[in-house]
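Quick one: structure below, then a few questions.
Every protein chain of the complex appears in place save one, which is left out.
Going by the order they are written in, the chains are A and B; count residues from 1 in each one.
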Amino acid sequence: MKNFCMAVLACLVLTAPVAATVLVPVDLAELAHDATVIARGQVVAVDGRWTDDRRGIETVITLEPEAMLKGQAGGVVTFRVPGGTLGRYRNIVIGAPQFTIGQRLIVFLGATGPEVPHLLGLSQGVYRIGTGAGGAALVVPSPVMPGVTGPVVRGVSSRQPAPLADFERDVRALARAER
Amino acid sequence: MAAVLALVLLPGVAFAQSAESARFEVSGGLRWFGPSGFGTVAANQTVLGGGTRRVFSSETTLDGSMGAGTSVSYRVARAVRVEAAVAYNPTGLSTRLSGDVEGVANTVARAPVTQFLFEGGLLVSGRRRGPVTPFVTGGAGYLRQLNDGRTLVETGRSYFAGAGLYYVRASAHPRRVKAIGARVDLRAVFLRDGVAPDSTIRGVPAVTAALFARF
Partner (left out) sequence: MTRVVPRRSRLFRAACVATLALFLVAQPHPASAYLKFGYEVNATSFTLKWRTMPVGYYVSDVSLPGVTQSQFQAAADTAFKTWASVPTASLSYQFMGFTRNLPGDDDGRTTLGFRSEPSLDRVLASTSYLVDGVTGDLVEADIFFNSAFAWSVAPAGERGRWDVQTIALHEIGHLLGLGHSAIGETEQLATGGRRVLSTGAVMFPIALGSGDIAGRTLQPDDIAGISDLYPATGFNRETGSVSGRVTKDGRGIYGAHVVAFDPRAGEMVGNFSLDANGQFSIAGLRPGPHVLRVEPLDDADTVSFFSAADPTDVDFKAAFLDLLVIVPKGGDSGPVELKVVPK
């Protein structure tokens, strides 16, 4: 239980709803279908930079991929999120996920043309990986799965971390499925 | 209570005229206050379209309690007394929580409340029958309810109406105390404000049993 608690403390999962900003909720099937790249990896760099039009600040995150669940990647996977720090100024975009070097993630990325890919659905396109009892890799909390209906109840025992292997199996299946 | 029983069981003593003529009366004893319900208040959230959805319900009550009281009265006419009284009741607020949409178990949340009633009124005696004299009473008062730790004082008003019985015995020392006895009364007390959620006047029953002495 202690290890589980530590795992919960160690990982944060961004599941379908919300973010500070007002989002349109999306389930895992939509994310898997719409993503051009789905990758699991570890954050190796977090860099603030100007946006292409030099009008704002964004952050580019570099992942060292461990597995590609959809699409192909070169040696690294990069994606961008709005906001970040550059020079004297910090641009804080409420709801934009934050990253630190060393974090293990699963990311759902979309791309528009030759630009650096972006997270689908902003914070909804990131799942964080932690460690549970016995060292099992977990994705927390449970993702919004298609076909599951009814009120979302906080605090029930069924809301448990999902094993990473099960999560990736579901993602691969959803990515292949027709919509 | 034992003293009251002793008075009842003692052989009867002739009722002296002095008992009726005594001006001052002091009494002390127990007062029971009935519970007072404040109704149900739902925890509501807004739904699409502007309606509401209940996420849980609450029902709050000021608990019934046993306390103590004391009074002083002065006879202004043959059968009429003006009375001032103080009643102390350690009671409590209880809020029953139920129907939680996320399945949280029903719970009762409680907090102690100390209640003081400062009352003034009239007491009108009826025709005496042996040692027993009926009376009716009515008046108004000031309500003071202290929440747990006296962090918050809530005040209000009270009104009461009731009836009771005196059991009067002549004193063994008529020069100092003209009469002693017991009294019991049942009254309807109407409280306004205090810890209540609104200014609705709520009625509760109250029963007082006390010993008295007349001078």
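Assume contacts are C-beta pairs under 8 Å (C-beta built on N, C-alpha and C of every residue); 3 or more make two chains touch, one makes a residue touch a chain.
The shown structure was predicted, so the numbers you read here are calculated from the model rather than taken from an experiment.
Of the listed positions B:L30, B:A84 or B:L97, the one in contact with the omitted chain in the full complex is B:L97. Contact residues of chain B toward the unshown chain are 38, 41-50, 52-53, 55-56, 58, 60, 93-95, 97, 100-105, 107-111, 147-149, 151-152, 154, 195-198.
Listed for chain A, the residues touching the missing chain in the whole complex are 1, 4-5, 8-10, 12, 14-27, 29-30, 50, 52-57, 80, 82-83, 85-100, 103, 110, 112, 115, 118, 120-124, 128, 140-141, 144, 146-157, 159-160.
Criterion: only the chains that are shown with their structure count from here on.
One finds 64 Å separating the Cα centroids of chain A and chain B.
Within the complex, the chain B residues that touch chain A are 101-104. Looking at the complex, you find that chain A touches chain B at residues 151, 153-156.
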